[in-house]
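Note that this complex is displayed minus one protein chain, with the remaining chains in position.
Here is subunit A:
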Amino acid sequence: MTAYTLRAKRRRSALRTAAFLSPWLIGFAVFFAYPLVSTVYFSFMKYDGFGAPTWNSTANWRYVLGSYTMFWPALRNTLWLVLVMVTCRVAFGLGVGLLITKIRTGAGVFRTLFYLPYLAPPVAATLAFVFLLNPGTGPVNSALEGMGLTAPGWFTEPGWSKPALTMLAVWGVGDLMVIFMAALLDVPKEQYEAAELDGANSWQRFRFVTLPNISPIVLFAVVTGVIQTMQYYTQPIVASKVASGIIGGSGQQFEPGYPEKSTLTLPQVVYNLGFQRFDYGSACVVALVLFALAMACTALLMRRSGGLVGAGER
């Protein structure tokens, strides 16, 4: 083949690649690269949507990290949710996944029942839990008081709102269950048989055979859980709106985080600054913090699980 035809062939193949990729290339430029650069730009600007943006130096940054009262509580809540909610979800998901692999009778029915709550639309599920846990007429508190316990105020009490959200998150654990179930069924049978011959009891079999085999999936579940926590928005904002009784279609007057900022998360802070206070510059500062955190987790995921990108690479 002559050099000329080789080059022509290469060019044709490059064009073909570009053609197949074109929807995403445009999407990447318009809906990712451009707005990201623009977010950095606005974080140094004073802009309320009217008139022209004016240079504001680092004032937005100093405001968000300094006198603005919602940023640090949101960050603290996020840390709480990462430590407690993610842990609970992974532990429970693994537990239910294990359980389902042991169930012999009616496994299909059990699996469907366990999975169903994951499908409940977040707004609907949140509304359901605000009702179930409402201190006045909710069935959960009726049951607790029936047992002679003092029932907490759940979504209306700062110390109990995050545990209530955690229960909601644990209820929808079906996605993790399915992932763990598949991983558990992949553990080579011979290893269990060998462990049994060596006299290992069921805990030892779990600890020394199951766990090492599924640890990449556990890591995957933890890191994606952390990333989801960074994005945690719908459940806390709907819960706080409904539980506080302040609901309007546009809801501009609503202060996120009810009760007492205990359900604030970073995405809600972006909403508060940008769409309730029209301080686009400061909203972009928080957006960039959120970006940095999400990307750090993603980098961890790509490096440690080795695979997300390399998966199936030949």
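Here is the rule we go by: a residue touches a chain if its C-beta (ideal position, glycine included) is under 8 Å from a C-beta of that chain, and two chains touch if they have at least 3 such contacts; residues count from 1.
Assume contacts and distances are computed from a predicted model.
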### Summary
Answering from "Maltose/maltodextrin transport ATP-binding protein MalK", "Na+/H+ antiporter subunit D", "DNA-directed RNA polymerase sigma-70 factor" or "Carbohydrate ABC transporter permease": the UniProt protein name of the missing subunit is "Carbohydrate ABC transporter permease"
#### Entry: Residue of A:L81, A:V96, A:A169 or A:V222 in touch with the missing chain, whole complex considered
A:V96
### Contact partner of the left-out chain, one of A:T17, A:T58 or A:N201
A:T17
## Note on the structure
Per the whole complex, from A:R89, A:K241 or A:K261 the residue touching the absent chain is A:K241
### Message
Need a quick check: the contact residues on subunit A for the chain that isn't drawn.
### Response
13-14, 16-17, 19-21, 23-24, 26-28, 30-32, 34-36, 38-39, 42, 49, 96, 99-100, 102-105, 110, 112-117, 119-125, 127-132, 134, 137, 139, 142, 171, 175, 178-179, 182-183, 186, 216-217, 220-221, 227, 230-231, 233-234, 237-238, 241-242, 245-251, 266-267, 270-271, 274-275, 280, 283-284, 287-288, 290-291, 294-295, 297-298, 301-302, 305, 307-309, 311-312
